[in-house]
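Note that this complex is displayed minus one protein chain, with the remaining chains in position.
Chain IDs A, B and C follow the sequence of writing; residue 1 opens each chain.
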C-alpha cells in the first residue's frame, strides 16, 4: 500500500526536515509519493528544494518518488496527507507586520498582536481554498497545518470549510518538553507535560519524568535556571520567582509578550535599530540556507536548519502521520477541537492539547476546568481569536477593529484604528476579503 | 519492589478469578502480598477461598503470600491497591430487592429500579468507611470498586470521602465488545468501542474493527443477530430494527429494563413463579461453586465460575492495576470523573468512559456533546443517581422518596412511598443512616 | 392610532371570550379592527362567531370593525397582533390521538404522550406557514399562539421561522394561581407564583400572597385540600403527602400523567367505556355552545363558555397585547426563549416563565439552577420536545420514532413503532412533511 503526501509551500526552507522525517520513518509508514507544491513566484526555491529532496531520497535508496508542481488541484488528487507551510506575502509581509506596530509603540510580532492578526487575515482565505479543494479532490486526506498562527488558522479552517480532517501542529510543545528535559538532564522522551490552552498561549500544568509527577521540582528549577529555558527563536527574559510560584505552571516563551510587554518592546525596539526586525534577520538566514541547499554534494538535511527557529515542526507532522496511518493510539500534542477537554471553552473551540491519535484523528484527553489563575486570560484570548476569524472570513472592517481592540497587545481605541488602517493598506494585495475601496479606511 | 493488594469481600466466589489474574500478570506486576478481608459471618467461605488461593499460588510456584483476616484496618496498612467486591446483607438482601418491587408490579433488579437504589443505600456507607480508612492508613493506594451499582457507588465515594483515588470497574464494556466480536467472528481484542453514558446505562457510539470504523455494519448485524447478542447473566429479548436504526448506537443489555419494561416484567414474573428470582438462582449456583472450591485437588479457577455472570470483572481490575503501576497509558473503560468528557454533564459526575490509564489514574478521552437521541435520558439518569447518593449519604426520607419517584422504573407518586417504606423496613439492619424510628415510615 | 388584530381560527368557540376581552380593554388599547380568519370547511362556525362578535361590539357601542375571511394572507396585511387558536384536523383528529394510544394501553391525551406529539406534528407546519407569511406581510406584528402543545409549537416557530416575534400563552398558570387563591380564600390577583419549567410541565416553586412568601403554607394546604385543587378540564386524583413534601413545589394538573400514569390510565379507560374520550365529550359541548351562539338575542360571551376548559386563554392574550402595546413592564407568565432564566437549559429553549412584558416583548426573570428534584425530569422533557420539533420539521421517521421512544408516556421500543405507524396512517392527510408512501411504515 502506497501513501501520497502533498507538501504545500514545498519551496520552504523547512522542507528538507520533513523529507528526512519521511525517510527515517519509512519502515513504519510507506510514503512512496511526495509532491511539492508552490506558487510560480517561488519557482527557484522550489526547484532547489526538489533537487535536494531527490538527492536525499537517492542516498536513502528507498522507492520514494519526489515531484514538484505549481498546479495545486492536480497535486491533491489521490493525496492521503497534505501539509501546509506557507507564508502569504513572504518575509516582506512579515517585515510589515513587525515594523508597523513597532513604529506606533506596539509589539510587532509574527503570531501575536496586530502582526499575528494580519498574518491570520492573509492566511485564512488561502487555507480555506486548500481545504475546499481537498474536500472535492481527496476527501479522506488529512490536512496537517504548520502555518502560523497555527491555532487560529486551524480553527478557521475546521469551522468554516466543509473539510473537517484538519489538525494543527506547532513545535512549542516539543520545545517546552525539551527545555524541561535539559533542566532534569534527561532525554526529552522521558518528559511528559499536560498542556493547557491555545497555540502559542499554552501553559504546562503538570510535568512528569518517567511517569512520576515532578511539577513542583520543575517549577523550582525553572526559577533557578531562569533565562536558559527558551526555544531557539525567542530570546527569553527569564521569569520572576513570584510569577512561577503564583501561577504554578510552566509558561511558554510567547507569554513574555503578555507579561513583560514593556520590556519586550524595549528590547525589540533596540534590536530593530541594531539589526532590524526578526523577519529581516530571518531573511539573511534564508539566503544562507538556500546557498547551502544548492550544493549538489549535500544529500541530507544540513545542521544549519536546526537554528532556523521552526525546527521540530516537521517532526511533529511526521509523528502525526505515522500514528493516524497505523492507528497507533499514542499521545501527541495537537491543535484540534476542544470537544469538552477544557470545560470552560466550547466544544468547537480549537485548543492545543494532548490527544490520543487514532485512525480517525485526535481524541483529546480531558483537562477539566481551567485553573482560576488563567481562566480569564484564556477565555479572553479565545474570544479574541474568534473575532480574528470572524473578520478574516467576512472582511468586515468593524470586526477587524474589534479583533485589534480586544487583543491585549493593542487595547487602545484610537491606535487600534491607526494600526488597522495602515496594515490594511500595507497588505492590501493579500486581503481580497476586505473591500479596500471603502471610504472608511481612507 | 513488592505490591500489596487487599481484597475486601475476599470470601466472594469471584476471588479465584482475580487470584488467577494476578498470577498470570506476575511478570508485569509483582504482586507479592494478597490479603483477603471479610466479615466474621463469612468465615467459612473466606477460609475456603483462602485455601484455594494458596493452592493456586503453590501451583504457580510464584513468591506470592496469601493471607486472610477479619481486621480490615490492619489489612489496609501498607496496601497499594484495594479491591471491593462486597454484598451488604448478602444474597438474602438481594432477594428482597427483587421480590418487593416485583410484588407491586415493578421491575425488581439488583442494579436498576428500586432494588438498585436500595443496594446503593446499603453499600455506600460501607464503602465510605473503607475509603476513609484508606485515606488514613494507605493514602496513596487505589480503591478499585467492583461493587454494584458500581457507577453510583464510585461517585458517592469519590465525592464524599477524602480519598480520591477511586475507580469503578464493570464487566459490561468487555461483554459488549465480546458480543460484537462474536458478530464479526474476530478476537475481542480487535474490537474497540467508544462508550457513552454511565455504568449499566452506556451505549456504544462507535465501533472499530482493527482501527476501522465499522459502526454501521455492527448495527446492521445487531438487528440480524438479535437475541444472540447478550452477556451471560441477562436474557436479552432482542432489539427491534427501528430501535437500532433510530438510535444508531449499540445498547447494553440493561437497557431492556427501560425500553422493554412491560415485557421484562412479564418475563421476570413468570421466572419468579417458575424458578424464583435471579438471586435465588444465584444462591444455588454459589452453593455448587463453593462445593467445587472445597475440592483440595482443585488448583485453578474452575470453568463453572465463568457462568456465574460477573466474569471478567476481575480481569478489568487486573488490567487496571497493571496500567496504573506501570504508567502504561493504554485505553481502558472505567468509572471516573467526567471532567468534561461529556459536555452535557458536570466535571464531577462519574461516568463510564474510555480513559488513558496513567500512574496518576485515568484521564478520560473527550466525547463532546451527547447525541440528541439520548441527551435527556442520560441527564435524567445522572440526576436520579445524584438523588440516590444524596439520600444514601444523608439518610433523608424525602430525598429517598425523590430518588424512587424520579427513577423511570418507579415514577409513581403513591407506589414510590409503598416501595420505599417496605424496603426501608426490610433492610433496616443495613441502613443505619436512616432513622427508622421516625413516624413517617410507619 | 388604530390597532388591527387577526384571529386565525376565528371560528373557534373560544373567540367570544377574546372579543369580550378587547371590548373590556378598549380604554387601554384601541383595537379598532378585528379580522376572523378560518378555513372554508369551518364556514358555518365562522359565520356564527362573526355574527355574535358583531352583536357584542354593537352592544358595546365602540368603534370596532369586525370582519371575517378565508384569505389568510390578505388578512395579515397591516396586522399588529395575530392570534392562533387552530385545531388541525378538528376534534376528529383529537379523537384519534386519544383512542389509538388508549387501545394499546398508553395514555391518550391531547398535549401529552403520543397524542400530544401528533398534535405537534400536525400543527407545526401550519404555524410555520403563518409565521412565514407574517414575516413577509406584517413583519412588526406579534404572533400570540394559543395552539397546543403551546410550548412545543412556540419553540418550533420561533426557532424555525424567520419571524421571531412569537409568544405562547396558556391558561394553566392562571388556573394554578386561581387554585391557590381558593385555598387562601383570596382574590387571584393577590397571589403570585414563580413558575419553573415548560408549558404543561411547570411547577410552582414559590408562592406569594400580597408579596409575602407563603410557599410552605400553600404546600400544607395543598395536601389538606387535595383533590379540590384542579382546573376545570382535568379531573385531579389528588397528590399524596410525601409527593408534596418531597418536591416542595406546587405541581400542575398535567403532572398526573407522569406520576400517576397507571391510575390515570385506568380512569381514562373507564371513562372511555362510559362516556367516550375527552374529545368526544368536548364535541357535544361544542354543539351545545354553537347552538347558544346562534341565538340572535345573545349579545355577550355566554356563561357556558367558562366550562369549556380553555377559559382564561383569551384573557392571557388580551393582557399580553395590552402590555406590549403600552410598554407596561408588568410581569406575566408566557412561553418564550429561556435566555438564561433557567441555567440548566439552553438560551434558545422555550420555557414557560414569568417575564416583564415590554414593547419589544417578554424579558424573563432569572430563576437560576433547577431544583435537584426535577432537574433530570425537566431536561429530559425538553430533550423530548427537541426530538418532536426535529421530527415535525423534517418529517424524518427515525426522529419521530425517537420522539415517541423518549416520551416517558411511551418508552417502549416495540410499541413506539406500533403507535407511530398507526398514528401516521390515521393522520396522513395532515402530515405532508412525512413521506407516507415509504415502505417503512407499511
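Keep in mind that, in the parts below, contacts are C-beta pairs under 8 Å (C-beta built on N, C-alpha and C of every residue); 3 or more make two chains touch, one makes a residue touch a chain.
These figures come from a predicted structure and were not determined experimentally.
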Quick one: jot down which shown chains the absent chain touches.
-> A, C
Identify the residue among A:41, A:270, A:294 or A:398 that touches the chain left out of the display.
-> A:398
Which of these touches the unseen chain: C:185, C:297 or C:360?
-> C:360
Per the touch definition above, residue among C:50, C:169 or C:341 touching the missing chain = C:341
Write the list of subunit A residues that the hidden chain touches.
-> 239-240, 242-243, 245-247, 258-263, 372-377, 379-384, 386-387, 390, 397-399, 401-402, 405-406, 408, 411-417, 440
Can you name the residues of subunit C that touch the chain not displayed here?
-> 208, 210-213, 327, 329-331, 337-343, 347, 356, 358-360, 363-369
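As a convention for this text, only the chains that are shown with their structure count from here on.
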Can the chain contact pattern be summarised as a line, a ring, a star, a complete graph, or none of these (other)?
-> line
Rounded to the nearest Å, the gap separating the Cα centres of subunit A and subunit C is 55
Averaging C-alpha coordinates per chain, one finds the centres of subunit A and subunit B separated by a number of Å equal to 46
Subunit C residues counted as touching two or more neighbouring chains | none
